[in-house]
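For this depiction, one protein chain was excluded, whereas all remaining protein chains were kept in their positions.
Then we have chain A:
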Amino acid sequence: MQVKREERYSLRLQVNGKRYEEQVEPRKLLSDFLREDCGLTGTHVGCEHGVCGACTVLVDGRAVRSCLILAIQAEGADITTVEGLAKDGKPHPLQEAFSECHALQCGFCTPGILMSSVEFLQTHADPGKEEIADMLSGHLCRCTGYKGIVEAVQQVADRRKEGEVRESGDPVSICSRTTPTV
């Protein structure tokens, strides 16, 4: 793809199952595009250099820091943000578990952590606490000390293993596509 700096690029992609077609500057970050052009302010920006993880979204099923890629790199992608987690008015099991385990306080880092956890649970059938902590080490939370977050992810993994998680909210069914494009 070749675009000049001054040119606007006609970007087409899907976010939370909805089709978007917008004219964007090639230098615009995906995080800014989601917040400003799609109005999806649930994706938060905490550091803009890929360390804090607050801006994590799923791009074709994979957890990606939306501050580290340009919007135009997501051409044709299927994106899920925190706003797309609940299905048919029912919260995602992770959203419920985060509240039950007091895994959030100010809630600013939470959307990114939820998105990474969704991908993690898709790829880890029976994770231990250490694996969960490893996954979380790509995120900064300055409120909770992480204890509740680890417990919440563990709780969903355990319940899923025991077959207790409802079909509609099953993390596995959230993102059907897994083809990486970025």
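Criterion: contacts are C-beta pairs under 8 Å (C-beta built on N, C-alpha and C of every residue); 3 or more make two chains touch, one makes a residue touch a chain; residues count from 1.
The rule is short, and it goes like this: contacts and distances are computed from a predicted model.
Comparing "Molybdopterin-binding protein", "HSP20 family protein", "Cell division protein FtsX" or "Transcriptional regulator" against the UniProt entry of the hidden chain yields the protein name "Molybdopterin-binding protein". Residue-wise, the contact with the chain that is not shown comes from A:Leu114, picked out of A:Leu30, A:Val59, A:Ala77 or A:Leu114.
Contact with the chain not shown here comes from a single listed residue; of A:Glu22, A:Glu48, A:Glu75 or A:Asp158, that residue is A:Glu48. Against the chain not shown here, chain A presents residues 25, 27-28, 35, 40-49, 51-52, 54, 81-83, 85-86, 91, 95, 98-100, 102, 104-111, 114, 132-134, 136-150.
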